[in-house]
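Certain chains of the assembly are absent from this excerpt, and the rest are unmoved.
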Amino acid sequence: MVECPVCGAEIEVGELELHQIIECPVCGAELEVVDLDPIVLEEVPEVEEDWGE
Amino acid sequence: MIKAAVVGASGYIGGELVRLLAMHPEVEITAITSRRYAGKKVHKVHPNLRGLNLRFTNDYNFDADVIFLAVPHGESMKIIDEFLGSAKIIDLSADFRVSLDLYKRYYGEHVKPELIDEFVYGLPEIHREEIKKAELIANPGCNATAVILALYPFKGDVSEAIVDLKVSSSAGGRRENVASIHPERSHVVRVYKAFHHRHEAEVIQETNVKAQFTVHSVDLVRGLLATIYFKMETSEKDLYKMFFRYLKEPFIRIVKEKGGIQRLPDPKYVIGSNFVDIGFAYDEENQRVILFSALDNLIKGGAGQAVQNMNIAFGLDETLGLSYLPVYPI
């Protein structure tokens, strides 16, 4: 069980590899495994598209 | 099969009820009423329903297990005696939604005050248990549904909020009015009500938040968006948590994307469905929470929610006849 850094949900995770991308089942955020011991997740940055208005 | 009657079936809510009930696997429509169109086929008013073998009547002597009242507010309370006792009643007007006190403050005199307390407020996400046993259900207003569901997680923590609404033309009903003709009503952002809109009453009652509604008519036929503002010291993460309570709700979707063009709720994404989409943002600099809540006013804001209430009150699966995915693009 790890806490999602975006929404705070407790996520069940299996075996993880460093730099693996997982998705939070609650908020849908894409999370990168940046450390394994203990497990640290970080949100993958995504750009807000700007269509200019 | 549940026998259902729709009173006021020539209006927009009435038409949508007929559409949904006709496709419902456990319902048989036994009567649809209209005074103006009595004797006419349903498709003379609702051209989408061509093919259904239904005719309007103005005879209230029908056989029904559930009666939907889809008449204007002020009219339900005048005609309800005709139906009391004969069937479960789901009233879509505003007549029995709020306490007498609030009613007087926002609407005026009530001709059936003694009945108000017998009604359950039909917002399933909040009053599911009471609805199960209810004989009389007051279906919430469309704006109120959107705002209450967004604000409910903050009940107790927030005392006032600004609610900026953008609403579609079908919310005004199928009524002649020079303000509603196409040349006047297209391409507007018209201030329909600057403040003290009647649906505030339901929000106060259900959330204890003194919400100030400013309602704008926009160029949509269906759908609405509520943008809600209030001050609060919090964080995005904590806001997510506030909405965890809705995770199991079949008709609430939390919409909050980081990227892409469609990051937050838009009525365009729920049209034709019973979903309400709720999203949020936190402006840390101003310590302001901004909530967004979108729904189809004729479905989750009206007929769909009424069918959801019927399902609950008759012990059916709550989602029966309501699991339609929104139509997109539209």
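Order of writing sets the chain letters: A and B. Residues in each chain are counted from 1.
Note that in this section contacts are C-beta pairs under 8 Å (C-beta built on N, C-alpha and C of every residue); 3 or more make two chains touch, one makes a residue touch a chain.
Being a predicted model, the structure only gives us computed values, none of them experimental.
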Chain copy counts across the complete structure file, not just the copies drawn: A x2, B x4
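Rule of thumb we're sticking to: only the chains that are shown with their structure count from here on.
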Distance between chain centroids, defined by C-alpha means - chain A, chain B (Å): 36
Chain B - residues contacting chain A, complex: 236-238, 240-241, 244, 247, 254, 256-261, 263
Partner chain B, residues of chain A touching it in the complex: 5-9, 26-29, 43, 45-49, 51
